[in-house]
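A single protein chain has been removed from this complex, and every other one stays in its place.
After this line comes chain A, so read on.
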Amino acid sequence: MLRLSRLTRVALGIVVLSILFFMYTPLMVLILNSFNESQISGWPIDNFSTKWWEFARSYQPIRDALLNSVLVATGAMVIASVLGTLVAFAMKGFSFFGRGTVNILVVLPIALPGVVTGVAFSNTYSNFLTPMGFNIGYFGMIVAHSTFCIVMVFNNVFARLRRMNPNLQEASADLGAGLWQTFRLVTFPQFRTSFAAGALLAFALSFDEVVVTIFTAPPGVDTLPLWILKEVGRPNQASVVNVVATVVILLSLIPVYISQRLARAQEDE
């Protein structure tokens, strides 16, 4: 292992700490301010209270937004899980013309600017599907989200499948298992951890998405990030915005944390 001098280690420690400080101080201030009794955020906080948390809990627009966020993220996660896994299997199992292109096309949406994806979907829905008499509405938002969520599941599952011993499936067939039985008893248990890790990342990605949501949310429908965006300009709402922001942070971080743990567990296997 690389040996560092004492001075270097101290210097590196200071660098790391200052980076962490700059990254996480704003978040900490935001979370602490969600417990600020005052209606206006500030520092230092004079009186702590859970007043705004209670307010947020019973405030209908926030409850609706939370429900929407969870529904959309869950829907996007389910679509991404199914499609991402299917693509991973196709890429692993077959070599076909345009395989490399398909690979890029699957990964591309995560790199596309959200505003482009948003405009593209919005235009398709309003200029193409609606005139055809097909009003996609709420589901359109889920579909738009799933485009960039697929890559999360695809990457995780594909990486795992590539490391999987191909003889296992042959051994299973050799021992009399049909295709579905082999998938259920041998193949799926091999990649289920990666699958879950990918699905959780997809959930988190969709949960805090805002740009694509702006363009594809039907009128009058808010997700939590969208609600924050609308309310943040109104000074009187600052404290309750902090509460909602804290909820968004938690609901995005927890899936990411579990996903990381799963990925590590998978490596240990």
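Rule of thumb we're sticking to: contacts are C-beta pairs under 8 Å (C-beta built on N, C-alpha and C of every residue); 3 or more make two chains touch, one makes a residue touch a chain; residues count from 1.
We take it that contacts and distances are computed from a predicted model.
K.L.:
The complex lacks one chain in this depiction; which UniProt name from "Spermidine/putrescine ABC transporter ATP-binding protein", "Protein NifT", "CoA transferase subunit B" or "NADH-quinone oxidoreductase subunit E" does that chain carry?
P.N.:
Per the UniProt record, the undisplayed chain of the complex is "Spermidine/putrescine ABC transporter ATP-binding protein".
K.L.:
Just name the one of A:Asn47, A:Asn127 or A:Asn165 that touches the chain not displayed here.
P.N.:
A:Asn165
K.L.:
Considering the whole complex, which of A:Pro61, A:Pro113 or A:Gly178 touches the chain not shown?
P.N.:
Candidates A:Pro61, A:Pro113 or A:Gly178; residue touching the omitted chain: A:Gly178.
K.L.:
Which of these, A:Gly13, A:Pro61 or A:Pro189, touches the one chain of the complex that we don't see?
P.N.:
Looking across A:Gly13, A:Pro61 or A:Pro189, the contact with the absent chain belongs to A:Pro189.
K.L.:
If you put the missing chain back, which residues of chain A would it touch?
P.N.:
Spelled out for chain A, the touching residues are 165, 167-168, 170-178, 181, 185-186, 189-190, 269.
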